[in-house]
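Missing here is one protein chain; the remaining ones are kept as they sit in the complex.
Letters A, B and C mark the chains in the order given here, with residues in each chain numbered from 1 onward.
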Amino acid sequence: MTKGVRGDNAVLLRRLYTSLYRIRRVEEEIVRIYPTDKIKSPSHMSLGQESVSVGVCEALRKTDIVFATYRSHAAYLAKGGDLKRMTAELYGKADGAARGKAGSMHLIDMSTGMMGTSAIVGTSLPLAVGYALAERMRGKDTVVVVFFGDGAQEEGVFHESMNFAALKKLPVLFVLENNTYAIHTPLGARVPAANFRERAATYKMPTQLIEDGDTLALLEATEAAAARMRAGGGPEFFEVMTMRWLEHVGPGDDLHLNYRTKAELDAWKAKDQVKLIGAMLDDAARGQIQREVEEEVQAALAFAEASPYPADHELYEHVYHD
Amino acid sequence: MTKGVRGDNAVLLRRLYTSLYRIRRVEEEIVRIYPTDKIKSPSHMSLGQESVSVGVCEALRKTDIVFATYRSHAAYLAKGGDLKRMTAELYGKADGAARGKAGSMHLIDMSTGMMGTSAIVGTSLPLAVGYALAERMRGKDTVVVVFFGDGAQEEGVFHESMNFAALKKLPVLFVLENNTYAIHTPLGARVPAANFRERAATYKMPTQLIEDGDTLALLEATEAAAARMRAGGGPEFFEVMTMRWLEHVGPGDDLHLNYRTKAELDAWKAKDQVKLIGAMLDDAARGQIQREVEEEVQAALAFAEASPYPADHELYEHVYHD
Amino acid sequence: MTKLGTKPGREISYADALYEAVASEMDIDPSVFVFGLGVDDPKGMYGTTKDLHVRFGADRNFDTPLSEDAMTGVAIGAAIAGMRPIHVHQRFDFLLLCMNQLVNLAAKSSYMFAGAVSVPIVVRSIIGRSWGQGAQHSQALHSMFMHVPGLKVVAPTTPHDAKGCLIAAIRDNNPVIFVEHRMLYGNRGVVPEESYAVPFGKARTLKEGDDITIVAVSHMVVEALRAASHLEKVGVHAEVIDPVSLSPLDIDTIIQSSAKTGRLLIVDNAWTACGASAEIVAQVVEHFQQTRAIQVRRMGFAPVPCPTTKPLENLFYPNARTIAAKAYDMVKGADQHWLPEGPEAKEILEFKGPF
Partner (left out) sequence: MTKLGTKPGREISYADALYEAVASEMDIDPSVFVFGLGVDDPKGMYGTTKDLHVRFGADRNFDTPLSEDAMTGVAIGAAIAGMRPIHVHQRFDFLLLCMNQLVNLAAKSSYMFAGAVSVPIVVRSIIGRSWGQGAQHSQALHSMFMHVPGLKVVAPTTPHDAKGCLIAAIRDNNPVIFVEHRMLYGNRGVVPEESYAVPFGKARTLKEGDDITIVAVSHMVVEALRAASHLEKVGVHAEVIDPVSLSPLDIDTIIQSSAKTGRLLIVDNAWTACGASAEIVAQVVEHFQQTRAIQVRRMGFAPVPCPTTKPLENLFYPNARTIAAKAYDMVKGADQHWLPEGPEAKEILEFKGPF
């Protein structure tokens, strides 16, 4: 897997496993509940890709900023987003992260630096750059991370955002979550070569490849990159190989669609980061985390169930700020 | 300058010089006439950059296609566009290339493969790709050239167009006319590094640098590239170093604006391609060409003067095709 | 005024009608091709492009990178070269990435070049709704395109018109924004098997009535027809008009009906500000001037972004009951507080996510 990590390995591993397992369990519950129609919100599961968010966010400060995508659950939770407000949001309830106006595709928790996500592919890239510009103008040493998919790099705004971030030497960490598919379309149908780091390097930014969604490698790499960025080193680029286990959107499997193979998916499941990190803990520690997470998840779901729907007059609120 | 060129050097050189000198003289005349207000059309002079269009277009067939920019005069004429219809267009007259509806920024001559130009930077790039796609679908071996400026490569659509052309292996020659300025802004204020060929190479296309707007080098390079593209080799990318002599738009000098130095401009003027190619001819040949061009240019201006303005009812024509 | 044939015949869905239109045109015209994100994927754009790549070859129905801006330019370039590309967008919202090419290039080329080029492209734009599509997956921006000379905009509602308009759009020598609504895809209706074009610029009167004219756009036509049924039960006879084509717009049919009823309610499947509904009102009153004061009302999306949570989403859209109530007030005088009973639209009730 990876070389040694920071000082207190045990504490760190417990934190990582808690974060990973929590995302996993919440999503498993979403999958279970989805068919009941209680969650009427197109949900793009992070299941299988949890480690990308967890590895990166573990290296960030609370004041650092994360921009992510409609596949938002992992980043939201990894950056410390409130679980109850997330479940309530998916239920469309008034206690949701955005009072039910956002749904799964637009999670937000400003108090933890989790910026609201967008359902238009690639659109958060320049926002992250702009946020970093603002922080730098005010002399802060904030690091801004933007997660995006392999599909997003095809949008012109990716090129424009990389160019500008590099030009202005802004502290933006571009994290390409390469799950090799955009919905059902493999990379081969979209790019002449999957040489994303090579291209990123032409913007004069350091790049790194993280294989297998390796949580610990990502954590270490992010810590180092964040330190360089805080010191004014300019943007960096990570390509993280990973795989979603479920269909593009929704709770189901999708092997019957035949756009990817069972062997391919099984290979990824065999190197499941949640299991691998869990295996580094002893049974007692792991069991305790699992029990605590279970309790928290069930409490969050109960909270969502109990929360009221927003009142009718809320339809007209929040369009403008005074 | 460059190594030997095709068979009948003398004929070729006469053709090249005619083309270069013709563009030069027309633009000198536009500069002269402009203050009279007869040409009410924002004109972006090619003056100083003639060789880029001439070197490339000389290597093309009449059935090959050129997409260019609002800085359109050189490409239009080099691809064989009708000079009379061009001058009449600048005068806003009914005999113009587009009956006065287009002006300098939107020259077109479909009969010679000169596609209508756009005043929105970068927008012709995907059109060229689409045209090439269409030709390939119909089994034709047309080559499509798209000229664009160093500013255009900053637009997202450049990235998207390069990616798609490379993905589909389309016969598009991307010709970056690098005059190092976008209006008054130097490259240093717009890109972290001027490594355009490096980036183009990441799209898996062959790239070449042509220094000093070298007409003959460009001709040779284009001939070779066109042959490869006709054989299915996919898109290629040229970066041609060049310099405009006049202000961004309009007939004036602009050294008083202090965004570039006299020394810089003088260095370019010293390697003027029109002069250099002219010097390869003997005095008699050069003199004859100059006289012929002069006649043609004056005839074209007289034609433009004499042409009527379009009739009022034309305002409503051409919005839709039946 | 054109009527839909009511003679019995083969019934197919709106989605199948779209498929049939494209397939039949691809069959007779080799210059027609289809592309866009997901058109050849296992779901085949809700079935509307399902096996075109199998039937006509992989280069005539192909997926693309996520590059809406350039892909629009590719369509324009191919059209200038003489092809008839159909560019498909899973959501209308994504067209916001294509505005530069559509408005600055596609709409302008014929005119700027005095007819030297034509740009026969079809831009299929699917409006999303339901299951929490939210603010960025539910927009209907047809009025932005109606604003721009050089573009055509059509929004067929019935399977019959879906097929006929798509065929007409493909054959049209101009850029056509083809507006579809996801909630119409399952609707079934009589669709001739043979090829036919529904000409643009002809509205359809789907139901006759003397008391009020209801002009509805896209999915709102379905709701307006339901509203008209509610109204019949209380003795109010609404005339329901589907413009079908928004640009060009058949204002004459709307004017004639308004002259008859004296009341005009326009229900757009969009926001009203500077919308199709505003344009229709303006043209109607410009026509009548002071010769006739027509009572007019507009309904449309609430003037807010679309919320995801179901209770608010329900309020965001006009529906059969609120349309009926508004029409009733217009006929009987304001604030009658009549609201018919009735279930939510079945296509919305039955729709299951995730998308």
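Everything below uses one rule, namely that a contact is a pair of C-beta atoms (placed from the backbone, for glycine too) under 8 Å apart; a residue touches a chain by one contact, two chains touch by 3 or more.
Fair warning: this is a prediction, and the values are worked out from it, not measured in the lab.
Trainee: Omitted chain: which shown chains does it touch?
Mentor: A, B, C
Trainee: May I ask which residue of A:Leu16, A:Met45, A:Leu83 or A:Ala102 touches the chain that does not appear here?
Mentor: A:Ala102
Trainee: Just one of C:Gly77, C:Pro120, C:Gly150 or C:Gly189 touches the chain that is missing; which is it?
Mentor: For the chain that is not drawn, the touching residue is C:Gly150.
Trainee: If the hidden chain were put back, which of C:Lys108, C:Arg124 or C:Lys152 would touch it?
Mentor: C:Lys108
Trainee: Decide which residue listed in B:Arg71, B:Arg85 or B:His106 touches the omitted chain of the complex.
Mentor: Of the candidates B:Arg71, B:Arg85 or B:His106, B:His106 is in touch with the missing chain.
Trainee: Have a look at B:Glu155, B:Glu177, B:Asp214 or B:Asp272 and name the one touching the chain we're not showing.
Mentor: Looking across B:Glu155, B:Glu177, B:Asp214 or B:Asp272, the contact with the absent chain belongs to B:Glu155.
Trainee: Given the full complex, what residues of chain C touch the hidden partner chain?
Mentor: 69, 93, 96-97, 99-100, 103-104, 107-108, 111-112, 134-136, 139, 141, 143-144, 146-150, 247, 271-279, 281-282, 285-286, 288-290, 292-298, 303-305, 307
Trainee: Taking the full complex into account, what residues of chain A touch the chain not shown?
Mentor: 97-99, 101-102, 106, 108, 110, 115-116, 118, 120, 123-135, 137, 156-157, 160-161, 163-164, 167, 317-322
Trainee: Residue by residue, what part of chain B touches the chain that was omitted?
Mentor: These residues of chain B touch the chain that is not shown: 34, 37, 40-43, 92-93, 96, 99-106, 118-122, 151-152, 154-156, 182-185, 189-191, 247, 249-251, 257-259, 309-310, 312, 314-316, 319.
Everything that follows uses one rule, which is that only the chains that are shown with their structure count from here on.
Trainee: Farthest chain from chain C, going by the mean of C-alpha atoms per chain?
Mentor: Farthest from chain C by mean C-alpha position: B.
Trainee: Distance from the CA centroid of chain B to that of chain C, rounded to the nearest Å?
Mentor: 42
Trainee: Whole-Å distance, chain A centre to chain C centre, using C-alpha means?
Mentor: About 36 Å, centre to centre.
Trainee: With chain centres defined as C-alpha means, what is the inter-centre distance between chain A and chain B in Å?
Mentor: Going by mean C-alpha positions, chain A sits 46 Å from chain B.
Trainee: Give the residues of chain C that touch two or more other chains, as numbers and ranges in rising order.
Mentor: 64-65, 67, 69-70
Trainee: By the touch rule stated above, which residues of chain A touch at least two different other chains?
Mentor: Within chain A, the residues that touch at least two other chains are 154-156, 189-191.
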